[in-house]
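Submitted below is the structure of interest, expressed as structure tokens.
Note that one protein chain is taken out, while the other chains of the complex remain in position.
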Amino acid sequence: MNFASDNWAGVSPKVAEALSEAAAGQAPAYGGDDWTGRATAAISETFGRDVEAFFVATGTAANALSLAAVSGPGAIGFCHSDAHIAIDEGGAPAFLGRGLTLTHITGPEGKITPDGLRDALSHYPDAAAWQRGRPSVVSLAQTTEAGTVYTPDEVAAIADIARDRSMAVHMDGARFANAVSHLGCAPADITWKAGVDLLSFGLTKNGAWCAEAIVVFDAAKAPHVAAHRKQAGHLFSKSRFVAAQMLAMLEGGHWLELAGKANAAASRLAAGIEASSRARLAWPCQSNEVFAHVETAMLERLQAAGAHLYPWSVRGAPDEEASAAHETRTRMIANFATTDAEIDAFLTALGQNDSSR
Amino acid sequence: MNFASDNWAGVSPKVAEALSEAAAGQAPAYGGDDWTGRATAAISETFGRDVEAFFVATGTAANALSLAAVSGPGAIGFCHSDAHIAIDEGGAPAFLGRGLTLTHITGPEGKITPDGLRDALSHYPDAAAWQRGRPSVVSLAQTTEAGTVYTPDEVAAIADIARDRSMAVHMDGARFANAVSHLGCAPADITWKAGVDLLSFGLTKNGAWCAEAIVVFDAAKAPHVAAHRKQAGHLFSKSRFVAAQMLAMLEGGHWLELAGKANAAASRLAAGIEASSRARLAWPCQSNEVFAHVETAMLERLQAAGAHLYPWSVRGAPDEEASAAHETRTRMIANFATTDAEIDAFLTALGQNDSSR
Amino acid sequence: MNFASDNWAGVSPKVAEALSEAAAGQAPAYGGDDWTGRATAAISETFGRDVEAFFVATGTAANALSLAAVSGPGAIGFCHSDAHIAIDEGGAPAFLGRGLTLTHITGPEGKITPDGLRDALSHYPDAAAWQRGRPSVVSLAQTTEAGTVYTPDEVAAIADIARDRSMAVHMDGARFANAVSHLGCAPADITWKAGVDLLSFGLTKNGAWCAEAIVVFDAAKAPHVAAHRKQAGHLFSKSRFVAAQMLAMLEGGHWLELAGKANAAASRLAAGIEASSRARLAWPCQSNEVFAHVETAMLERLQAAGAHLYPWSVRGAPDEEASAAHETRTRMIANFATTDAEIDAFLTALGQNDSSR
Partner (left out) sequence: MNFASDNWAGVSPKVAEALSEAAAGQAPAYGGDDWTGRATAAISETFGRDVEAFFVATGTAANALSLAAVSGPGAIGFCHSDAHIAIDEGGAPAFLGRGLTLTHITGPEGKITPDGLRDALSHYPDAAAWQRGRPSVVSLAQTTEAGTVYTPDEVAAIADIARDRSMAVHMDGARFANAVSHLGCAPADITWKAGVDLLSFGLTKNGAWCAEAIVVFDAAKAPHVAAHRKQAGHLFSKSRFVAAQMLAMLEGGHWLELAGKANAAASRLAAGIEASSRARLAWPCQSNEVFAHVETAMLERLQAAGAHLYPWSVRGAPDEEASAAHETRTRMIANFATTDAEIDAFLTALGQNDSSR
């Protein structure tokens, strides 16, 4: 009953195997090797377009360096008030972003809405840019921190507003695979075709050891990523160890297979919660994350029974998203290795406890 | 005949195996896992002292974050003019170091001498700190970029000078294993016992995929490493993937076994070069690196014959270290997988070409 | 009828005169001169305590360098959502603050409340510092951006909370003189006696050309200000030109005399607005700033009649502070040179336009 986080899982056996296979032999360092070239080609194929891909160590680095890539002095970025970049990256956007300031936008279900973005931008008119800074980038998390997923139209609506202000659009894709799996669309549909300029393409949570890439769809817009990556200490010498993981994940759609499994597990969990009288979903389950208002006493009993799951605080949440006094908002995350048995045991505990009241 | 770099090698089979074994099962993320705890303990044991160890993605990050850890505003660092941090890290010390300025010191055989450091420091008296900045750290590469190795006494002599100016001492240990293997000393002898405060402990070049740690010997001197690592995007979520590599390397002295093999290969190569009339050693061979002045025409023939080795420029080298007009200074690096056959083939080519002239 | 900003005014004749008197003769550069020593002593006397004072070019620099002085890697600062540092300094806190992230707190009348600060801090528990960053400093604007003034007790209540979390307290005193004049207290009462560690002591808006200082009440808490000021390019060579202004302002309480005149002018303006049927005060007038909801049509007529005053947008304002549909929130600022005649002309225009409807 471990729903703590998808980065608690190890790695898919296919990834482990691919890494072992890449272990022997000499190859140029710093990305000059064949694996890296092939992985970049596989990413391009995945997105239906020639892209630039820059491997980095973490999703935090991918996000912060992406934002930096489109942010000059005085730049202002925009993101949801609960976004990972806003609160969970220890100040990386400001530091790696060389002074980038993030402005937070509240919105229901973890999403930025067009109205929310327009309102936020209204405080940064071009005429005040000399003093307030210049809007440079909007960042969407896909999947969001609420476990919800932007539709292609929703992404495009945000991107249109950004374009009007000459801003770039970044997507934090730490759980990109889960969003694609949920939507059943092509990766291109929610990225460059919808107006996204840079993607933090994360396959670590999805089932790799360490496979994060900054994917740049229009190289002209972000000419300094390679130099900045090096200067931030994120250019791996043995680049093939990331590339081999990427290749294993993308080959034959393994990444979507893993995401599909995780999403299905979350759906099973969500369905059980909806059927429970002791918990209710906080937001629709659209990925591998389930958020529920759980009776606080029940949550404690579940934790005592060995379930790993965390309370979840939200900043600036609309009233309709608040927990009741006797409830606690709780996050549960499934991963590729989550079993039905694990979920059923959890739901039984939820029910048993229920009946034992 | 691939002597391009030790990071061209893949990984030791033991490392690959350990990683595969760590692949399954749930474990806390961000370093809260058992592997990370055990790896830190293994590092402490290796150094004969309780240390703090912070895994990061690259040696560049380990170096720059180490320097940053002991460098406030206006800090001045000191290093050899050919140090990796001085010229090969794309400005990481200045960027991750939040404005750190490095001052370069020339010195024979890739080493800083006490006189060299004293002379450099003479330009930064305390009375001028308000204007010139404050000396904060001296960084030694062990192994140096010339393939040479500081003795414990040499390290201590530098550290004594640093201590007199209230400076910290950092060691760039990208090839630390090779130095330890060469000296046959305990790791402690050339680090904290000789006055080193922070070590970039690199096992990647040594035979891992990605196993770099900032080792802090006196935690009180560097209280912000964890926060800075996070802010720089270097806190791995699946920390066990580095920890498992570290454990495989340190267990049973595997890291020194690998370094010993690489050093022996380099010695064989160096001996052959010394015996050749077409090349001569530039610096003594004390690690897995061999630097030689090779007749330029010969170098071209060797490269044409399939040998991978690079010309090597030096900044501020004393006259006695210069190549003659018809020579080119050349770097050759052995790694754990370098074979005697490979070396002999190279030496034969050196000889054959010689005789065929 | 110029109420655009207090930095639209020139300088007090006494300041101009003092500067002329300081023009001749040789004196050590970079703050080693007598004027600078005397000005620092005058600041110490003003605050009833030995302080360190660092002149810088602008209030923006004073604020950002103050915040930086108490903020290490991953630091989180807290301020009101309408604070100057939050929105009007072009990202200086993040840049000069070397990656500082600011968290915004809404609150009525431009003030942070203890509850607001506690709530904001609840999202940054110590246990999550490794990921979210560490609360390092809370910044209060005294006078606030709403023209209101914290009482000594209000400052102390905020500082108590900060102390509990080992945070520093910074005060943005761009209009510090106006607050002191309004409260009729000693400068010490709303600074170090109430728990403030660093003050951006601004006399430029008050009537100098350029007289801004970072005042550090407890030097041990901020040991790197001098070095950081130099590294940020804020150490004036001819320091006496700031010192002479400081001395002229502080001598005989000239700074409070000027602030008193500006405050009185604002009070006269506020009283007239309260008596008007076409405008109403948005917040109480406690300084030299007046904020009013003005009928939009009237505002346009006033501007057409030559009045300089600006619409004022607010982020995250509680409902009770919002303008009605036919109104515009407007800012009017008096300065030391504002005349009664100017105010009366404005109020007449407000009335005439009123009667002519």
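Letters A, B and C mark the chains as written, and numbering starts fresh at 1 in each.
Just so it is clear, contacts are C-beta pairs under 8 Å (C-beta built on N, C-alpha and C of every residue); 3 or more make two chains touch, one makes a residue touch a chain.
A quick note: this is a predicted structure, and the numbers were derived from the prediction, not measured.
S.K.: Identify the residue among C:V51, C:A83 or C:L96 that touches the chain left out of the display.
M.R.: Checking each option in C:V51, C:A83 or C:L96, the one touching the absent chain turns out to be C:L96.
S.K.: Looking at the whole complex, which of B:A24, B:A94, B:A188 or B:A345 touches the chain that is not displayed?
M.R.: B:A94
S.K.: Of the residues B:A4, B:A22, B:I43 or B:A75, which one touches the chain left out of the display?
M.R.: Checking each option in B:A4, B:A22, B:I43 or B:A75, the one touching the absent chain turns out to be B:A75.
S.K.: Sort through A:A227, A:A275 or A:A322 and give me the one touching the missing partner chain.
M.R.: The missing chain is touched by A:A227.
S.K.: Of the residues C:L183, C:L235, C:A317 or C:I343, which one touches the chain left out of the display?
M.R.: Only one listed residue reaches the unshown chain, and that is C:L235.
S.K.: Over the whole complex, note the residues of subunit A touching the chain we left out.
M.R.: So the residues of subunit A touching the unseen chain are 30, 68, 72-74, 98-99, 129-131, 133-134, 223-224, 226-228, 230-231, 235.
S.K.: Please give every residue of subunit B in contact with the chain that is not shown.
M.R.: Against the left-out chain, subunit B lists 73-76, 87-91, 93-95, 97-102, 104, 122-123, 130-133, 313, 315.
S.K.: Touching residues of subunit C against the unshown chain: what are they?
M.R.: Contacting residues on subunit C, toward the hidden partner: 2, 4-5, 7-11, 13, 15-17, 19-20, 22-30, 56-62, 64-65, 89-92, 95-96, 204-205, 209-210, 227, 230-238, 240-241, 337.
By our rule, only the chains that are shown with their structure count from here on.
S.K.: Same or different for subunit A and subunit C, when you check if over half of the residue numbers at their contact belong to both copies?
M.R.: same
S.K.: So how far apart, in whole Å, are subunit B and subunit C when each is placed at the average of its C-alpha atoms?
M.R.: Comparing mean C-alpha positions, subunit C is 50 Å from subunit B.
S.K.: Indicate the whole-number Å distance between the mean C-alpha point of subunit A and the mean C-alpha point of subunit B.
M.R.: So the centroids are 35 Å from each other.
S.K.: Could you state the distance in Å from the CA-based centre of subunit A to that of subunit C?
M.R.: Centre separation, subunit A to subunit C: 40 Å.
S.K.: Which positions in subunit A touch two or more other chains at once?
M.R.: In subunit A, residues 89-92, 95-96 touch at least two other chains, as defined above.
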